[in-house]
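A single structure is presented below for examination.
The complex appears here without one of its protein chains, the remainder shown in place.
When the chains are written out, they are named A, B and C in that same order, and each has its own residue count from 1.
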Amino acid sequence: MSYQNPVFIPGPTNIPEVIRKACDMPTVDHRSPAFARIFKPALAGVKAVLGTRAGEVILFPSTGTGGWEAAISNTLSPGDTVLAARFGMFSHRWIDMCQRHGLNVEIIETPWGEGAPLAAIEAALAADASHRIRAVLATHNETATGVKSDIAGIRKAMDRAKHPAMLFVDGVSSIGSMPFEMDGWGVDIAVAGSQKGFMLPAGLAILGLSPRAVAAMDTATLPRTFFDFRDMMRTYAAGGYPYTPAVGLINGLATSVQMLQDEGLANVYARHHRIAEGVRRAVAAWGMRPCAASSDLYSDTVTAVVVPEGFNGTDIVKLAAEKYGMAFGVGLGEVAGKVFRIGHLGSLTDAMMLAGLATAEMCMADLGYPITLGAGVAAAQDHYRNSAGEAAKAAA
Amino acid sequence: MSYQNPVFIPGPTNIPEVIRKACDMPTVDHRSPAFARIFKPALAGVKAVLGTRAGEVILFPSTGTGGWEAAISNTLSPGDTVLAARFGMFSHRWIDMCQRHGLNVEIIETPWGEGAPLAAIEAALAADASHRIRAVLATHNETATGVKSDIAGIRKAMDRAKHPAMLFVDGVSSIGSMPFEMDGWGVDIAVAGSQKGFMLPAGLAILGLSPRAVAAMDTATLPRTFFDFRDMMRTYAAGGYPYTPAVGLINGLATSVQMLQDEGLANVYARHHRIAEGVRRAVAAWGMRPCAASSDLYSDTVTAVVVPEGFNGTDIVKLAAEKYGMAFGVGLGEVAGKVFRIGHLGSLTDAMMLAGLATAEMCMADLGYPITLGAGVAAAQDHYRNSAGEAAKAAA
Amino acid sequence: MSYQNPVFIPGPTNIPEVIRKACDMPTVDHRSPAFARIFKPALAGVKAVLGTRAGEVILFPSTGTGGWEAAISNTLSPGDTVLAARFGMFSHRWIDMCQRHGLNVEIIETPWGEGAPLAAIEAALAADASHRIRAVLATHNETATGVKSDIAGIRKAMDRAKHPAMLFVDGVSSIGSMPFEMDGWGVDIAVAGSQKGFMLPAGLAILGLSPRAVAAMDTATLPRTFFDFRDMMRTYAAGGYPYTPAVGLINGLATSVQMLQDEGLANVYARHHRIAEGVRRAVAAWGMRPCAASSDLYSDTVTAVVVPEGFNGTDIVKLAAEKYGMAFGVGLGEVAGKVFRIGHLGSLTDAMMLAGLATAEMCMADLGYPITLGAGVAAAQDHYRNSAGEAAKAAA
Partner (left out) sequence: MSYQNPVFIPGPTNIPEVIRKACDMPTVDHRSPAFARIFKPALAGVKAVLGTRAGEVILFPSTGTGGWEAAISNTLSPGDTVLAARFGMFSHRWIDMCQRHGLNVEIIETPWGEGAPLAAIEAALAADASHRIRAVLATHNETATGVKSDIAGIRKAMDRAKHPAMLFVDGVSSIGSMPFEMDGWGVDIAVAGSQKGFMLPAGLAILGLSPRAVAAMDTATLPRTFFDFRDMMRTYAAGGYPYTPAVGLINGLATSVQMLQDEGLANVYARHHRIAEGVRRAVAAWGMRPCAASSDLYSDTVTAVVVPEGFNGTDIVKLAAEKYGMAFGVGLGEVAGKVFRIGHLGSLTDAMMLAGLATAEMCMADLGYPITLGAGVAAAQDHYRNSAGEAAKAAA
């Protein structure tokens, strides 16, 4: 593995120079106003990225997994029912967590490669006349399959079913990279992590809470202390923290949200789409296809590439690491071996992405894949050079 | 607040240059062997620092508070009884967490400034003929009062009472700075954090587990996923992690444990004692005294200085920050206002400590304390120059 | 030597965090506009610090010594006469350089500890009816003795003598720390280095040139290429450089001059004076005195402390390094052994300076000096706490 190559795992991302420097800071007293001067702009910036005015933002020194746990343990009680579709490793893991916390999960099994099944969700809600379902859990971007789901559509389904459940969204691998409208979509809890669209090292769970989610914490009886929203909200008011915060990461987050807003969120999303589209054209040029079942499901942050029959996608990842010092993602769970994954989120230039595609090609050629060296690169080059412009410049 | 001044809060500590650089690293694939090459030496080094051969080490991207929660949620079930003494803010918080998690806490109220009451603990255990008490919780170094407790003594009391309870120790502000013998003292779970004796930024909870603690996780029914030992232990075996680890902090930890072992743990402890003793001599020269009730309780990582009647210790902390850009710790809980705290853990030179003492003196003079400028500094200087030697050099 | 202690050598100084980060940058193409965007503000800021509107600024990847050489080799020819007073190691070295370059140096020998002898300079110029003297060389702040000279006074002496010589000033250890008025004082060449008042690592010679100095380069016949002003001025016009520049240092310089201007130069000078005065009060409390012959000569960037008879100042410096990991400066040349030097330039807080004084006291006590521990510290504390205010805050 070379520190000089970019990484193409679907997070953590490549960390921009300025963010690395913001995270690497001397110790400051987290009980002093110096901390508040770092913390408050970070919180405000996250709200902007989440697309919420009404919501609260909470930061835990944790990861996306911790963010999921905070979401359920602060709003639900043992025996409560939640509704969730399973269509990838990360939707699966959240379901598993709910079960381990004593929740009753109504699971809609959905083929991997598809997104959240709106009709089935609506049907399940409509069937729940007694409103046992307390929350709908949705994975916005399923990192395992490179599939994005229609969160606005879920909200509409809930509205059509006139169901009062809350809507909890795992936006770990979408927020900051793909359009997300917490208020607009009626999301009650949005869960993100520092190491994806925010381009930071792992170590922060980032949550947005709607007023309804905040209210739910008063009645929830699942035990929590480290992840307790109440301690957080009480101390945040004064710019403080209930225990020792990860000051460097929060300083990096303040920088990150400023960068995203300076670029303009629409430009950030357009940039991700443009880079992703180049990857998809390369995949097509290789005669292969994304795992996502249809083009409207294509994720702009990660592409799970289905490898031809007779090949094991994991071999590409191993070879890339060993021979070329480059990191891609393996297939997980049901699609283990069947895909390899190219992460393309965070700060990436055309040149970086082409380096990744060229390396993937070398690995495939080494392994006997029926591809032509340079073919995918050429397809991506063609797209990049013709679409360069404001979106291309934004990456700098 | 100046980034150029050392901090004298009782953690996070000043971060040595080499550790800052180890933490500040480019993204590596945490599913690759590159991560295992960082992770395994970190785990091994922590075992050495904890003083355990039989134990397991678990790292969470979290803090000491998360470490406490992991300790109880992995080993206990709702309604279980634990025994704990309350004699400071951090022992209080752990008790509060247990109660919020549905545990029955048998509390031995103890004056702040005293340590864990061995006789009372032994009595409580002896009285528990039915062995309802599943664990004894002990705060090794109460950061609020600067008091260390006799953990070996607690184990002896447990043995004398022939009680099978487990022994859980909060060593957050002691481990890596003061002698700690996990195996020798029969500790079942030791909880530490990255930002104290390990000299890292906050962001890692570090736990040592005895075989008994590991066994307890099979029967514990408190819910946990993020903090689940089982997921950790299963993935560690292959050098992996159940979710995205904080790779930079773990790389810093690998550096830290190497530094501590290169210096020699005995030397590390002697260095902390020597620096602390200088602080205590300064306090005496000011005509003041530590909050700790007797000299055998003096912590070598933090001194809570009792201020004279009519003064508010918090004013010193505020003035130091505002006027001199230096961070000390305020009094917490019962001793709020009655003390101010000088942290002296981690990597400190004589010169740094003297800068802290000299600044505290200026603040006290500014606030009208009956002290003589330079008096405390002189007492510390005298101690430092006469005790310099291997311990002094070790700080470099 | 500990990286954690501040240094008290009279340069290089302690480097503020933000400047270290500015210097540590990835490679950029020095022939691209990206370089010009760094370079131009750096040049403009240096002009402000030098106090010149009419002058040009030139930066060499070199040191102050190189700056001296550039000054003479670009303006003078073999056999030319210059006038210089020798009263310390750095005035001596510049004279030596002139002689090695074939110049005829008219030397005014002056006791070390005194400043530039205005009357003798005026007399020498008055006696030079044929105007053989092409330049007067003056060391603004003699780092060896901690003596500042009256540059404005030299200009007045030149004017009174109606002598057309140019005035070249070594401001290496004064510029950016003590008042300097290039235009106001009629300085033709000002020489500075990156590692003093600009708080950067060593590696840049920084020169200001008056229009007369620029004109002189057309007739000067001393050979030079690396140091040739002509190549520099020709390429600067387009934001370029005649060879590979030290981009990181120039980026750091851009940051430094912005910091100095944000603080306000008058505040920067007041801050240095205040810190220096605390050192001088400590020296007096030790029963010792600065090497500078009178208080009007006291440098605000370095104090050469005369040690008592029977002691060798170099021993303090050695002991401080070996036993306490702290750096002071030894005596040089005529005052070797007779003094030790405390550098107090660049970014220093009260606490840092007190750490230095406290450590010097420990060394002196160790060596048997007749001082009282804490006495000098107390004198400085008294000064600092009573003079704190805007100047104190400025250090942050």
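Criterion: contacts are C-beta pairs under 8 Å (C-beta built on N, C-alpha and C of every residue); 3 or more make two chains touch, one makes a residue touch a chain.
Bear in mind that the values here come from a model prediction, so they are computed numbers and not experimental data.
Participant: Can you say which of A:Ser77, A:Thr235, A:Asn312 or A:Thr372 touches the chain missing from this structure?
Facilitator: Final answer for the missing-chain contact: A:Thr372.
Participant: Can you say which of C:Ser91, C:Ser177 or C:Gln195 touches the chain missing from this structure?
Facilitator: Selected residue, touching the omitted chain: C:Gln195.
Participant: For chain C, enumerate the residues touching the unshown chain of the complex.
Facilitator: Contact residues on chain C toward the absent chain are 1, 3, 7, 9, 11-15, 20, 23-34, 61-66, 68-69, 73, 78, 96-97, 100-102, 193, 195, 201-203, 222-228, 242-249, 321, 327, 329-330.
Participant: Just the residue numbers, please: which parts of chain A touch the chain that's not shown?
Facilitator: These residues of chain A touch the chain that is not shown: 1-6, 14, 16-17, 323-326, 347-352, 354-356, 358-359, 361-362, 365-366, 372-375, 377-378, 381-382, 384-385, 388, 392-393, 395-396.
Participant: Kindly note down the residues of chain B that lie in touch with the hidden chain.
Facilitator: Where chain B meets the chain not shown: residues 17, 21, 25-26.
Methods note: only the chains that are shown with their structure count from here on.
Participant: Which chain lies the greatest distance away from chain B when centres are computed from Cα atoms alone?
Facilitator: C
Participant: Express in whole angstrom the distance between the two chain centres, defined as the mean CA positions of chain A and chain C.
Facilitator: From the centre of chain A to the centre of chain C is 53 Å.
Participant: Distance-wise, how many Å sit between the C-alpha centres of chain A and chain B, to the nearest whole number?
Facilitator: 35
Participant: Quick one: chain B and chain C, Cα centre-to-centre, how many Å?
Facilitator: Each chain reduced to its C-alpha mean, chain B and chain C end up 46 Å apart.
Participant: Multi-chain contacts in chain A: which residues touch at least two other chains?
Facilitator: As it turns out, chain A has residues touching two or more other chains at 25-26.
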